[in-house]
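Down below is the structure, laid out as structure tokens.
With one protein chain removed, the remaining protein chains of the complex are shown where they sit.
Chain IDs A, B, C and D follow the sequence of writing; residue 1 opens each chain.
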Amino acid sequence: MIIARVVGSAVSTVKEGKLVGRKLLVVQKATPENKLYGEPFIAVDTVGAGEGELVFVAEGSSARLTESTLDAAVDAAIVGILDSLELNKQTTFRKE
Amino acid sequence: MIIARVVGSAVSTVKEGKLVGRKLLVVQKATPENKLYGEPFIAVDTVGAGEGELVFVAEGSSARLTESTLDAAVDAAIVGILDSLELNKQTTFRKE
Amino acid sequence: MIIARVVGSAVSTVKEGKLVGRKLLVVQKATPENKLYGEPFIAVDTVGAGEGELVFVAEGSSARLTESTLDAAVDAAIVGILDSLELNKQTTFRKE
Amino acid sequence: MIIARVVGSAVSTVKEGKLVGRKLLVVQKATPENKLYGEPFIAVDTVGAGEGELVFVAEGSSARLTESTLDAAVDAAIVGILDSLELNKQTTFRKE
Partner (left out) sequence: MIIARVVGSAVSTVKEGKLVGRKLLVVQKATPENKLYGEPFIAVDTVGAGEGELVFVAEGSSARLTESTLDAAVDAAIVGILDSLELNKQTTFRKE
């Protein structure tokens, strides 16, 4: 799963049936040191993530294997909020 | 789901059986500020999107999880039209 | 689906069971203006495409959702031949 | 499967139901000579891999085809620990 930061949100009135009522967040990939890279994209939030939080995102068919995304036309879902990351025995990120 | 703008359309007479009658649009990835990047590709429209609109696109097997693409050889489907995008509490895009 | 041009063909005697008898073409991604980019790869033809034609290719599991690729170890299939492409109301490609 | 090195670990209290109890490691792609490249990401460990080890990672839906990841929202799983790699008849990596 990619490491990503929640950087914003999206509003969409006209959307595919099974997406109605889903929370659409804008996320961007992040390094373990919480530096952003790549272009933002939209992921469905399944864990109550908030803006600024570091999360991990399941992509592809795996994004549909949560209670709120089952069988929906979803290819990216936030499936966990990161408390901390350790790289080579050093803490590179800790949630405040 | 990637953020994309509808930039054109495609006509194809000879196509795989289940694609007959599907609306084929040309889309291109866009930043939350609605700037285009990457190379255009073809997505099936499932929500009545029009040229110039900012949409989001489901890719891979998730593109088949809409009523009009079910079990079709489709790997990209427009599944929502974006009304607005907010990044770091700033509105970066609003549909006119 | 990506826009691609048929640039050649492949011959393979020793191949996985379900691929026997499939037509293997070499394709390369193309812009809506029919300019090639990226590296060539192999796709199964399901629509009778010929060399030089501009086509669109379904990738991943969607490549298996045609009559001739069902349940085969195929991750790219030509699923349509392009007649024309229009970008920002301008025709960028028309089949001769 | 990509060749990757285990470079760290992740802690996540709030995560999707089926991910509870899974060991989340931070991995980074590596060449056959064990040089790192690309950005780190998170994979579920299914084979008892340890930090510093060279492993191979299954991505996409294949990451769910292990006993501990079945039907979970997982798109990357460590499925093997590498003992050695040989390139052009030369050993480029051997586990210590």
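Here, contacts are C-beta pairs under 8 Å (C-beta built on N, C-alpha and C of every residue); 3 or more make two chains touch, one makes a residue touch a chain.
This is a predicted model, so every value here is computed, not measured.
S.K.: For chain D, which residues reach the chain that was dropped from this view?
M.R.: Chain D touches the chain not shown through residues 1-3, 29, 31-32, 37, 46-48, 56, 58-63, 65-67, 77, 79-89, 92.
S.K.: Pick out the residues on chain C that sit against the missing chain.
M.R.: 7-19, 24, 26, 39-43, 51, 60-61, 63-64, 71-76
The definition used in the following text is that only the chains that are shown with their structure count from here on.
S.K.: Could you please state the distance in Å, as a whole number, between where the Cα atoms of chain B are centred and where those of chain D are centred?
M.R.: The separation of the two C-alpha centroids amounts to 33 Å.
S.K.: For chain A and chain B, let me know how many angstrom lie between their CA-based centres, rounded off.
M.R.: 20
S.K.: Hey, what residues on chain C touch two or more of the other chains?
M.R.: 61, in rising order.
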